[in-house]
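Excluded from the complex is one protein chain; the other protein chains are retained at their positions.
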Amino acid sequence: MSDRLKTTFCGIEFKNPIITASGTFGYGLEYAKHIDISKLGGISVKGISLKEAPGNPMPRIMETTSGMLNAIGLQNVGVEKFIEEKLPVLRKYDTKVIVNFWGKTLDEYVEVAKILDEADVDMLEMNISCPNIKEGGIAFGTDPKMTFEVTSRVKKVLKNKPLMVKLSPNVTDIKVFAKACEDAGADAISAINTLLGMAVNIHTRKPYISNVTGGLSGPAIKPVAVRMVHETFKTVKIPVMGIGGISNWQDIVEFALVGASAMQVGTVNFVDPQIPLKIIDELESYLTANKIDNLSLLTGTVKI
Amino acid sequence: MSDRLKTTFCGIEFKNPIITASGTFGYGLEYAKHIDISKLGGISVKGISLKEAPGNPMPRIMETTSGMLNAIGLQNVGVEKFIEEKLPVLRKYDTKVIVNFWGKTLDEYVEVAKILDEADVDMLEMNISCPNIKEGGIAFGTDPKMTFEVTSRVKKVLKNKPLMVKLSPNVTDIKVFAKACEDAGADAISAINTLLGMAVNIHTRKPYISNVTGGLSGPAIKPVAVRMVHETFKTVKIPVMGIGGISNWQDIVEFALVGASAMQVGTVNFVDPQIPLKIIDELESYLTANKIDNLSLLTGTVKI
Amino acid sequence: MEGKIVRNQKLNDKYYLLEIKCEEFVREAKVGQFVMINTRHQDYTSDPLLRRPLGVADVNGDRFTLVYMVVGKGTMLLSEMKKDAVVSFSSPQGSTFSMVEKQRTALLAGGIGIAPVYWLAKALKDRGCVVDLYYGGRTVDDVVLLEELKENTDHLIVTTDDGSAGIKGLVVAPFEENIASYDIVYACGPKGMLRAVSNICVKHELPVEVSLDERMACGLGACLGCIIYLKEGDSVVQKRCCVEGPVFDGSKVVWDTVCQG
Partner (left out) sequence: MEGKIVRNQKLNDKYYLLEIKCEEFVREAKVGQFVMINTRHQDYTSDPLLRRPLGVADVNGDRFTLVYMVVGKGTMLLSEMKKDAVVSFSSPQGSTFSMVEKQRTALLAGGIGIAPVYWLAKALKDRGCVVDLYYGGRTVDDVVLLEELKENTDHLIVTTDDGSAGIKGLVVAPFEENIASYDIVYACGPKGMLRAVSNICVKHELPVEVSLDERMACGLGACLGCIIYLKEGDSVVQKRCCVEGPVFDGSKVVWDTVCQG
């Protein structure tokens, strides 16, 4: 493995820019028996909250055309148990750990961030864009004032770890939110979370998801994600992590061209856990064949 | 053909609720040599403006996963030529004609509407949601005040024809826009137009679409459309025409359940021009087999 | 993992039997487990997207067998796969049925629930158990592989809702009549049936293991899409159908929270 994939993002050195997306890779450990997770650039773990959260009632998922809906509802073991039980095991692997986190209130966001700031993790990813829980989450991500407030409040308590804010695609203008994050001191932006969608079983006449609506992810949403990553890149100076429908190395190059410095691979981990590793290998080959010394040379170079 | 598909929408009787979507069915005539267009409930013609419009430079379209991007840029022959050359021929077929229209300014919207109000058409569909032109279009559809204003101004000049307003999905809260339309006197709402997306050719490093971004349509977007139609249905009392990713009779039933009284079939007309007719036949069979006297009995009956 | 299709046999208009050669898989597989199988013929297409969970219905030498019902896109695509085609799939996933020895066992299968029960019957016979199989379906089309099942059970009791094969009625009825004859009960099928069987067994203080279906995205414990709620002491805990299941202690499942249909 050459240095072509080495990526510095928010001052952190990733061996490659391929990170598995929050909620699609558990706490990393679930995949450890299926693939060599040490080969990944990093892992963004399932969204963590102050207290253990039970998530939504079942059913929570449904496949749609080239995508899926989910309304897991941010089920997680809580920050304490995460740090005590999951993190030490995950730390045995040679990969960066990004902790995705959320709160029901402003204070909860601050509280979790404070705890994680002291923990053995590499970076925080603040989820203000989960469409599947009533309190918190989405509310912070669809009102620019609240986006600014939660970001600056959290940023104030962080002494050690960079803060990345994850944006919602369910807004009229993502640029406003990107700017609010930057103004509030965020170190990076990740985009996008899922699109709010719905599907109904015509036989039972009930929604397929108990929560009625769910988040749409997968290859179907890639064009929306590419557009929003590009808009974000053009708006802010902080780095952007691109997410949404990525399923092969070509998609990684596409996200790089529109401005992403690193990328998260989400739903396709379910399609085949080997995909992120395959992407890393094939991306390396592409860069080598095209004599591109580092993927970062492509960032934002789309010709418009 | 029984009466099971007969649909009254805004006081107009459609033989069935299957309408071909604006921009995907030309002026209707292009399809007349491929299918019997008299079997359709109606046709929403390509968006018409006051003057002939040249549309965007090429390339204008690209396929994406289970969908496509387009930035045609509302190329059309202009309202005068439409009425003189296209409409008389289209009128020979036994199907309802809905005229999709747009303007670059408020005054242009009003002007076109006035002319169409006197023409031999059944209904107007006001497009305030085209993401592909700089002036007009999308601006009216992403600011609720402008939505209200253009709708009420247009409504004021209409003496004969019902007005349906077509909403954009590229907003934080479609309910606000639906309400604005209803408050302004709209007779119906159609939803959704395309999602703003982008795709880049990694070999040339240029966007696939000359306009950089384009509108995403097709099966990929159906879950977003279903969600928005449902939100609209719950918000307003005027009828809703559901659009977005419909490709078979099951999709029609799904849109009916979440609140659509009629439906538009768009991108799949390109996949196979036979699809709308196939949908009509199979929908009829479904209703017969399930002893549902009329599709309207399903409208909004999703069990939540 | 990958394997070559040995046969993909149509059993009737709904059901297929798929045999795949893959030694690695067979080595790991245990009775009650399932596989996440890629149903797409080409990996460069994305519709359908996710792999589909199917119970392991048998293993033979270096081959394993799946029995599936065609219900949607994924299973339709599977049914069009040809001999010698290569398919990809996960390693064997999930919990297993308890392998008792020399006991009197009752197995209940409803419809496609027969898949994991088929292998279970064989395995229990091999361990010297008495194996009675109660097998119910809607119509004669929903009870398949009867000859093979007869060979691997002591009693095979077939029921159909419409009486087109075996006894007319639900499968739990004849089972309940004979309930006194059993030491342990295993079941796989529609959730309503599993609930009924579990309740009966609890009443008679019989151990009961049920194999549950839940929609799955990852099939390996990461997405939390497949939760089953279990009673544990005084509290209710969440289990993942794909890791802690699909086989659960039927007396512990909180049936009101289990998805219908």
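Labels for the chains are A, B and C, by order of writing; each one numbers its residues from 1.
Just so it is clear, a contact is a pair of C-beta atoms (placed from the backbone, for glycine too) under 8 Å apart; a residue touches a chain by one contact, two chains touch by 3 or more.
Predicted, not measured: the structure shown is a model, and the values here were computed from it.
Taking the complete complex into account, C:73 is the one of C:73, C:125 or C:138 that touches the chain left out. Residue-wise, the contact with the chain that is not shown comes from B:61, picked out of B:61, B:106 or B:158.
Although one chain is not displayed, subunit C still touches it through residues 41-42, 44-48, 73, 76-77, 80. Residue-level contact of subunit B with the missing chain is found at 23-26, 30-31, 34, 46, 54-55, 57-63, 65-68, 70, 72, 75, 201, 203-204, 218-220, 247, 267, 269-273. Although one chain is hidden here, its contacts on subunit A can still be listed: residues 65-66, 219.
One rule holds for everything that comes next: only the chains that are shown with their structure count from here on.
Subunit A and subunit C have Cα centroids separated by 36 Å. Centre to centre, using the average C-alpha position, subunit B and subunit C are separated by 46 Å.
Shared contact sites, meaning residues of subunit A that touch two or more other chains, fall at 65-67, 204, 219-220.
Residue numbers of subunit C whose C-beta contacts span two or more other chains: 46-47.
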